[in-house]
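Questions regarding the structure given below will be posed in turn.
Apart from one protein chain that is not included, each protein chain of the complex appears where it belongs.
First chain written, first letter: the chains are A, B, C and D, and each begins at residue 1.
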C-alpha cells in the first residue's frame, strides 16, 4: 500500500499547527463560524456543481486517494503470459477454469469473453467502452477535488470580505481592529489550506492512480487479444514489459 | 430528479447570510447600487459576448441546471435490447409501432430512419451530426455561465475601484472612511459570490449533464446500428452495459 | 441583425457611468494621461504582438462584432435542397445559371466548381483549405481582442505603479495623498474596463460568429458533395436539418 | 518588412516614459539594483529553464520578431504554378535549372528531390519531418519569451518583497518609509513592463510568424506533389489561392 498520501497529510498539518503554536498558540487560529463558511460554503458550491450520486461518494473517493488498491503490473504480466502459454498448448477453452478465479475483474471479463468464443472485434469494442467510461467517471471524481480547491479559496475570500465589512463599520474602538482583522483573515487561510492540502493534491493523486489503472487495462486488452490470436508468449511478454520502467522488466523466460 | 443543485444553492446562501447576520446584521451587506453594478454590468458584458438568441435562453438554461430531465440509462438499454430482440424475430419493420411511441427523441429518430430503410451510413452520419451540433450548442450555453464567473469578478473589482476613488477624494471626515470603504468592498464580494455560487458551479453541472446526454446518445447510436445489423441482443446488451458503472449493470437475461 | 453586442455595450457603460455620477461625479474619473497610458500602451503592445496587416483591420474587426452579417442557415438549406432537386432532374449543368447569382460566396464557388466538372476530391480539398484558412484568420483576429484584455489590465497596473511611486515620493502634504492615490488607481480601473467590456467579450462573440460561419460552410460542403453525387434531396435535407436546433427544423417537403 | 513590432515598442516605451516624466521625473523610476534583480534574475531562471543552445540565440530570436523575413505567398504561388506549367510541357527534369536558383530553401529542397526522381511518398515524408521539426524548434524559441513574461513578473514580486522586508525593519524614521516603499515597488513595475512589452507580445508575434511560415510550407508541399503528379496548373493555382484571404487571390490565368 502506498502510504505517501497519509504521510504527506500528517507532515503538512503537523508543520502548520507547529507554526501556529510557536506564535500566539493554536487557539486564535480556530474559529468555528469561519470553518463553517469555508467548509460548508465550498461543499454547498460543490453540490451545485456536481451530481448528487457523485457527491454521495465524496468520502469514498477521498479514501481511494488515502488507501488505494494498486494493481501489481509485473504480476499481471506474469499471469497474462501464463494464460497465453496455456492457451497455445491446450486451446483457449482450457482457460475457463483460471478465468473463473482471476481476481482482476477487467482481465476476468476479457478472458471469459474470449473463452465464450466472442469475436476479437466484439471483445475489443466492449473492453474499450468499459475503459473509456471508467476513465471518464474517475476523471469526474478527481474533478470534484480540483474544483474544491478553487471554490474553497473563493469562499475564503468571501468570508474575509464579510469580516472586513463588519470591521470597517466598527472602527470606534481602535484596539478591536487588530483582532477583528485577524478573524477576518482566518477564512482566507482556511480556504488556502483546503485548496492546497486537500483539494489540488488529492485531485492530482486520483488522476495519477486513474492513469495507472488505465495503462494496466491497456496491457490486459493487449494480452487478451494476443491470447486469442495465439501469439507467441515470448513476444507478448516482450511487448508487455515495454509498459514497465526498465528497472522492473524481468522476464520469466530468463532462468 | 437530482436535487443536489437546489440543496447546494440553499446551503451556501444560508451559510453566507448567517455569517453576515452574526456580525453587523444583514442590512450593511445589501447595497442596491452595488448590486446593479455587478449584476447589471456583468449581464451587459455577457450580452456583448454572446448572441441574443443564447442570452434569451439564460433563465431556461439556468433551470436546466436546477431541474434537469435525466435519461435513465438502464431503462434505455432495456428498451434497446427489447427492440433488438423484436427486430431479430419479426424483422425491422415490426419496430414501426414502437418507434412512434418512443419517448426519447433521439432514439425515435434513429429507429424511424432504420424502419424507413435508410442505409446504415446515412443514419450514422445524420445522428452523428445531430450529436455533435447539440453538444456544441450545450457547451456554448454552459460557457455563458463560466464567462459570467470571470466577468462578475471583474465587475466587482471595477465597482470597488469606483468606490475607492470616491472615498480617496473625500477623506476630510476620517469617520466616514470606514463605512465608504465597506460599501466599496461590497461589489467585490458580490462578484465573488456570483462567480463561485452561480457562475462556475452552474457551468460545471451543465457540462456534466451534457456529457451524460452525449454518452446516452452514443449508446443509442450503437444500439440502432446493432438493431439494423441484426446483431445478437445478448451481445448488444453486454456492450451497452459497459457504459454503466459496474454496480448498475443488471442484465435482463439473468433470471 | 443581432443587436445584443450594441445593447450590451450601452448597458454596461451606462451602468458604470451612473455609478460614478452617483458618488463624486464623473469628472474625477476622467484623466486623459491615464487614458493615454492604458489605451495607448496596450495598443503599442498589440502592435508588437500582431502583424501590421492584422492591426490595420482593428476597427473593421470590431465592427464585425457590432454589426455582423449572419447567414440564415434555414435559407441556405432550402437553397441547397432546391439545387439538389434541380440537379437531379435536369443534370448538374442546369445549375450554371443559379451559381452565377448565388449570394453566398462559398456556396457559389463550390457550385461553380461542380458545374465546371471538377472531381469531387478536388472540390472537397479546395473548399476544406479555404474553410481552414478562413477559420485560422478569424481566430487570429479574435486573438487580438483577447490579448488586448490581458495587456490592458497589465498596462493599468503599470500605470498605477507609476502613480504610486510618484505619490510615495511626495508625502509631505498628507492631504494630497488621497487624490494622488485616486488618480493612480484610475489606470487599473481603465484596464479592467477595457479588458472586461471590449477585450474579452468582443473576442468571445467573434469566436462564436466564426464557429457559426464554419458550421454553415460545413453544411454547404456537405450539400455540394451530395448535389454532385446526385443524392436524394430528401435525404440531404434531413442531414442538413440535423445541424439546426430542433425548434428550427422545418422541412420543405412537409406540406 | 513589417514595422509593426518596432513601432509598437517605440510607442509603448515613449508613452510610459512620458507618464513618468509628467509626475516626478524619470530619475526616481530608474534604480540599477532593481533592474539587475528583475532582468538578471529572470535571465538566470530562463537559463535554468532552457537549453544553452536556445539561450545563445536569445538576441537572434528577438531580432526575428523585430526584422522578420516574410515570404510573399502570392509570389510563391506564381512560381509554383510556373514550375507546374513548365514540368507539364517539358517534363520534370526541365525544372533542374530553376531548382538550382530557387531562393526559398524549402521549395528548392522539394524541387531537387522531385527532379532527382524520388518517390512522392519519400518526398512528402521528408518534407513533413522538416516542417514539423522546424515548427517545434520555433515554438520552443517563442516559449522562451512567454516564459520570460511570467518569470519577470515573479522576480519583480520577489524584489518588492526583499525591499518591503528591509523597509519594515527600518521604520524608525517615518519620512523614509515613502521613498523606501517607492523603490521596493520598482521591481514589480519592471517585471510587469518586461512581461507585457517584451515577453508576451514578442512570444505572440513569433508564434504568428511561425504559423505563417508553416502555411507557406504546406502550400509548397501541396505544389511539389502536384508538379510531380503532373496536375493541371490551373487546378493547382485554384487550390493554392484558397490559402490566401479573398482580397489577395489574383490568378495569373485571368488576363
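One rule holds for everything that comes next: a residue touches a chain if its C-beta (ideal position, glycine included) is under 8 Å from a C-beta of that chain, and two chains touch if they have at least 3 such contacts.
Keep in mind that this is a model prediction, so the values were computed, not measured.
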(message) For the chain that was dropped from the view, give me its touching partners among the shown chains.
(response) A, D
(message) One chain isn't shown here. Among D:3, D:21, D:70 or D:171, which residue touches it?
(response) D:171
(request) Pick out which of D:81, D:151 or D:193 touches the chain that's been left out of the picture. (result) D:151
(message) To test your reading of the contact rule: which positions on chain D touch the chain that is missing from view?
(response) 33, 36-37, 40-41, 43-52, 55, 105, 118, 122, 125-127, 129-130, 133-134, 136-137, 140, 147, 150-151, 154-155, 157-159, 161-166, 168-171
(request) List the residues of chain A that touch the chain left out of this view. (result) 2-5, 7-13, 15-16, 19-20, 22-24, 28-29, 65, 178-179, 181-182, 185-186, 188-189, 192-193, 195-197, 200-202, 204-205, 208, 211, 215, 235, 238-239, 242-246
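Criterion: only the chains that are shown with their structure count from here on.
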(message) If each step moves to a chain the current one touches, what is the fewest number of steps from chain A to chain C?
(response) 2
(request) Between chain C and chain D, two touching copies, which fits better, same or different residues at the interface, with half of the numbers shared as the threshold? (result) different
(message) On C-alpha atoms alone, could you tell me the rotation angle mapping chain A onto chain D? Nearest 5 degrees is fine.
(response) 145
(request) Compute the distance, rounded to whole Å, between the mean C-alpha positions of chain B and chain C. (result) 25
(request) Report, in whole Å, the distance between the mean C-alpha point of chain B and the mean C-alpha point of chain D. (result) 40
(request) Send over the residues of chain A in touch with two or more other chains. (result) none
(request) Name the shape of the chain contact graph, picking from line, ring, star, complete and other. (result) line
(request) Any two chains that touch count here, so list every such pair. (result) A-B, B-C, C-D
